[in-house]
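Every protein chain except one is present and positioned as in the full complex.
Take a look at chain A:
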Amino acid sequence: MELSGWGRYPRHSSNVVSPGSPRELAMLQRHIPTYVARGNGRSYGDAGIGAGVTLDMRRFDRMKGFDETSALLTVEAGVLLADLIDRFLPRGFFPAVVPGTRFVTIGGMIAADVHGKNHHWVGGFGDHVEALKLMFPSGQTVRCSRDENSDLFKATIGGMGLTGTIVEATIQLIKVETGWMRQNTVRAESILSAVQLLTANEGASYAVAWVDCLSKGNALGRSLVYLGEHVSLDALQERNPGAPIYPNTRRRGIAVPLDAPGFLLNRHSIRAFNALRYGRARTKDELVTWQSYFFPLDGLDQWNRLYGRRGFLQYQFVLPHQTASRVLPEIMGEIATTEDPSFLAVLKTLGKGGGQLSFPMSGVTLALDFPVSDSIFSLLDRLDRLVVEGGGRLYLAKDARQRPETFEAGYPNLSIFRQQRRAIGAEGRLASMLSKRIAV
């Protein structure tokens, strides 16, 4: 069947198989020539599309063990983050790291080593994985952790499913007293002052900035910086007496029923939206629910359809601190001059990455959304050159179009990663459309 990532570009045909048990998975893997595992299909590009066969892991959705004292939870790889939160937030636990949507699987989160708004001080999701069970193409299962098969463990964190199929993982949860977040909003007049604000606020638990890429002149790159903290029970009762401690964990929001016409998101509509958003924002300090703080877009089911039939591209890069202040304005300048508007632009600082192919590095990351158009690809090629020249790299979970050279330049551990793949017999057997495209 035709398969795509969340960005709905590119689309490839792949045979989808949904194994229901470890036994079935082992048997399938031994017989299928080339494949890759897929979670809930929320990577944006072609990472979750198997070259040949795609193993849909969503039937591996059982929870296996939980220790109240250590807050270590063991789950099968296809468990949805949404289900994990539904089950554990009312008991006072929250994942240590969450990405921008909760409709991802735990296996997918590990494979992409997803980061959250707290990467600057807690690292990526992979840094909170205690151990995992990995199945090789031979059907053999091994356990790996920081002490056991540690090289393989590091290759698998952020390894995009290319070092074996993640079957099970033990992850560290954190204790929280409420499901509320205290959010401070601060305005920044330019992207560089937003970077400064983020760096100055590295003591904040969570920090992220929304950037306006379409304003002109001095207002170019004006931003809203959002700082967040988990709210204690005392603080909740003081500021919002009578509020439910764990506000609703209902899962579904409103759905986008149809593909929006391609012209809906254009530079005029987006500029108007951005002006409204920035203009209305005041420096403020408020309590918001965990859902609206961490997963604002989850309220709109299938929001990817807003970009129309052709789909959209996410472009997320990271630059080391030393080059960021020089390269970021150049990139903003490139974007502002093009006809291709970016609807969403999210800026944050990152710490060191945990795995061999983990995206994060100590520096600044910017994520941009572009509807697919004829002219977008040459713009992104120009941005690639700026990123590579600045010593940065692109996020594989979002990528749908970078060239092998860009990838190779950004990921210095690639040769160790390739050795790991050879050692477990993954070469030629474990392949996604992403790994083929960028020649992993």
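Basically, a contact is a pair of C-beta atoms (placed from the backbone, for glycine too) under 8 Å apart; a residue touches a chain by one contact, two chains touch by 3 or more; residues count from 1.
The rule is short, and it goes like this: contacts and distances are computed from a predicted model.
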item: Listed names "Electron transfer flavoprotein small subunit", "Iron chelate uptake ABC transporter family permease subunit", "Decaprenylphospho-beta-D-erythro-pentofuranosid-2-ulose 2-reductase" or "Ribose import ATP-binding protein RbsA", with the criterion being the UniProt name of the chain not displayed; value: "Decaprenylphospho-beta-D-erythro-pentofuranosid-2-ulose 2-reductase"
item: Hidden partner chain, touching residue among A:63, A:122, A:219 or A:414; value: A:63
item: Chain not shown: contacting residue from A:87, A:418 or A:436; value: A:87
item: Contact partner of the left-out chain, one of A:20, A:241 or A:279; value: A:20
item: Touch list for chain A against the chain that is not drawn; value: 18, 20-21, 23, 59, 62-66, 73, 83, 87, 91
